[in-house]
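Below is one structure, written out as structure tokens, with a few remarks after it.
One protein chain is absent from this view; the other protein chains keep their places.
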Amino acid sequence: MKTKKVVSQIYLWLVLAVLYAPIIFIAIFSFTQAKSLGNWTGFTLDLYKSLFTGATSGSQALMEALKNTLFIALVASLVSTVLGTLAAIGIFNMRGRWKKSIQFLNNVPMLNPDIITGVSLFLLFVFLGVSKGYTTIILSHITFCTPYVVLNVMPKLVQMNPNIYDAALDLGANPFQAMLKVIIPQLKTGMLSGFILAFTMSLDDFAVTYFTAGSSGIDTLSTFIYADVRKGGLTPELKPMMTIIFLLILVVLLFVNLRAVKNTKKS
Amino acid sequence: MEQKDVIIRLEHISHSFGEKKVLEDINLYIKKGEFITFLGPSGCGKTTLLRLIAGFLSPDEGIITLEGKDISALPPYKRPLNTVFQRYALFPHLDVYDNVAFALKLQKLPVDEINARVQKVLKLVSMTDYEDRNVESLSGGQQQRIAIARAIVNQPKVLLLDEPLSALDLKMRKDMQIELKEMHKKLGITFIYVTHDQEEALTLSDTIVVLNDGRIQQIGTPTDIYNEPQNAFVADFIGDSNLLDGTMIRDGKVRFAGHDFDCVDSGFGENTPVDVVVRPEDIYIMNNTDAAQFTAVVKSCIFKGVHYEMYVDSDAGYELVIQDYNAFEVGSEVGLIIKPADIQVMHKERLCNTFEGEMTSATSVLFMDAEFDCLDCGLQKGDKVKVEVDFDKIDLLDDSHESDVEAHIRNLLYKGDHYHLEVKTAEGYTFFVNTNDVWDRNDLVGINILPEDIRLSKLENE
Partner (left out) sequence: MNKKAYWALPYSIFLVLFVVLPLLLIAVYALRDSSGAFTLSNIAAFFTDPKIVNPFLVSLEVALENTAICILVGYPVAYILADKSLNRSAVTALLFILPMWINALMRTIATAEIFAAMGIGLGKGTLLFGMAYDYLPFMIYPIYTVLSKMDRSYIEAAQDLGANPVQVFFKVTLPLSMPGVMSGVMMVFMPTVSTFAISEILTNNTIQLFGTIIQENFNNLMWNQGAALSFVMLIIIGLTTLIPGNKNEN
């Protein structure tokens, strides 16, 4: 039993080590000046400085891309959360063929590879004659983000005591109040995890943005990096930026989890 | 006959879910301050009826009045009624205090008043000091109390309770029954209670409304319902009973279980088929067979705490259940006596299956959406006919594929020597079958009817 545990722990950490190697690699080489990764030319914080001061045109463009990424992700995931929650409540109250078709359509963006979603939306905007820009990118992100919200809110609706809404009406709440004071609080956790997932998917997206940004000149981190690769050299400030992002996320996740552990222990 | 003390009146209420009719022409009045119970098996429409009164559903037909005013179109949040829900439906994100104060806060009452009223009802349900507790950390019984407190804090004119005790264990249920009864007395408001538990209904209610298949079967006090059931369904559903086919020979004389008995019923006519109910505790059992009206052999004898429950086979081949304080040995011959006042005679609701049909040829007829062979009795294709089939002439088949009709057993009554089954086809036709075979509720069956057992008579076209 004990050897089994040791072996499995070793295995886990081995896989983790491989998974994290590139990230650690990036982090290490964020502290040196060299242009390319893997070339150590002595410890320095220059890249961090230049990232925040915008000393180079590359770092300015990079900051711009980061802002775009966050802006698009925030707007898309917020809209998705509202749209998806409404949709989940609607779907939950449907019966029969309509319910099935909408649930099926909701699955389509999740089943489709990014490139298909990207290409199809590219053709849509061409067809509609819409010029590409923030609007097209955000609409596209909403398209692939909302299904995750629906999927996260749905189980909360299923778990919910079906009489809760009626109970609120019974106690004098009008439908709007019942929704606000009783239903939304029940769905809160599902909406939150849907929002986080949507935000993540949007942050990480490359293919859909690539096809729907067109020649608008709007870059997100993904398209910025891809353009860098095509040009044959990474903007050096990417390394400190990725390192900071990683550390931030690590801290947030650990904090959230430690709190969750504490809470479960309390009750 | 508008009575002053009537608080709720239902007139010609019908309701359907899609194609399925769940309530049909319900007429009912509820008196101020009474404890009234809707009783029936699951799917009988009792909860739908309650939800219509609460306002979560609106009736397809008919009106509901509260103190003389039509409230049929009023949304639930404007009705001065409150509900205790099945499985409580407490708001899990609010603590005990906020659950109870929910309605008062919506009305934006002053904090002091809210406080005072919440304290008052929590005291009434003996849940003081639980204000800050998370509702999900409470036991079932405690949640139940909070659900009641939440429903009465707004001082409703009527309290609706939808199977409120069904999630509790037996002991807790008994305790809560007593408390509910006391609470009803203390509050002095009307309680409308829904349950499938006949014992609970008999214990709690001033008035019981027995429902089955969307129709009211009987309305009465618990003693009325128990002692004088109006039909076989009520007799079977309420309490234990021996339910038998009988014949009313003349006033005061009824034949069942192979013997003639004196009874107190009259007005049925002569030689009329009837249903007869005798409660198990109303059959006198003794070792002496000479003085008995008829005899039987004891088949089984089980101690039930206060009494013994015995199944006996009567001399004419009927199985009867008897409750007595004394045990009788299995296999022994016993004498039985039934007193005239203990025999409840009821009109039969039906004597044979009757369908409307149409001839599809001289020797085949269409009814229940299926074609059956019949004997040639001079009718022609296209003739509209009345089809009659006796209960015992319909064969039920295990394999529904062998028959044009696919049906489910909906209900079964044991009649001492055979089962009386209510069967419903996939197309929604209901028919009745007498059989000695053992079937279970919800069994899927096919049917077979011999040509000579189909009686046809031509309907006149008008």
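A and B label the chains in the order they appear, each numbered from 1.
The definition used in the following text is that a residue touches a chain if its C-beta (ideal position, glycine included) is under 8 Å from a C-beta of that chain, and two chains touch if they have at least 3 such contacts.
Please read all numbers here as calculations on a predicted model, not as lab measurements.
Using the contact definition given at the top, list the shown chains touched by the missing chain.
Within the full complex, the chain left out of view touches A.
Hey, which of A:M63, A:L78, A:V108 or A:M160 is the one touching the hidden chain?
Result: among the candidates, A:V108 touches the missing chain.
For the chain left off this view, which of A:L51, A:I72 or A:A87 is in contact with it?
Of the candidates A:L51, A:I72 or A:A87, A:A87 is in touch with the missing chain.
Touching residues of subunit A against the unshown chain: what are they?
Subunit A touches the missing chain through residues 1, 4-5, 8-9, 11-12, 15-16, 18-23, 25-26, 36-38, 83-84, 86-87, 89-95, 98, 102, 105-106, 108-109, 111-117, 119-124, 126-127, 139-140, 142-143, 146, 150, 200, 203-204, 206-207, 210-211, 221-222, 225-226, 229, 234, 238, 242, 245-246, 249-250, 253-254, 257, 260-261.
Operating definition for what follows: only the chains that are shown with their structure count from here on.
Subunit A to subunit B: how many Å between their CA centres?
Each chain's C-alpha centroid was found; their separation is 56 Å.
Note which residues of subunit B are touching subunit A in the complex, please.
Subunit B reaches subunit A through residues 51, 54-56, 75-77, 81-83, 85-93, 102-103, 106-107, 137, 150-151, 154.
If you look only at subunit A, which of its residues touch subunit B in the complex?
161, 163-164, 166-174, 177-178, 181-182, 185-186, 188, 267
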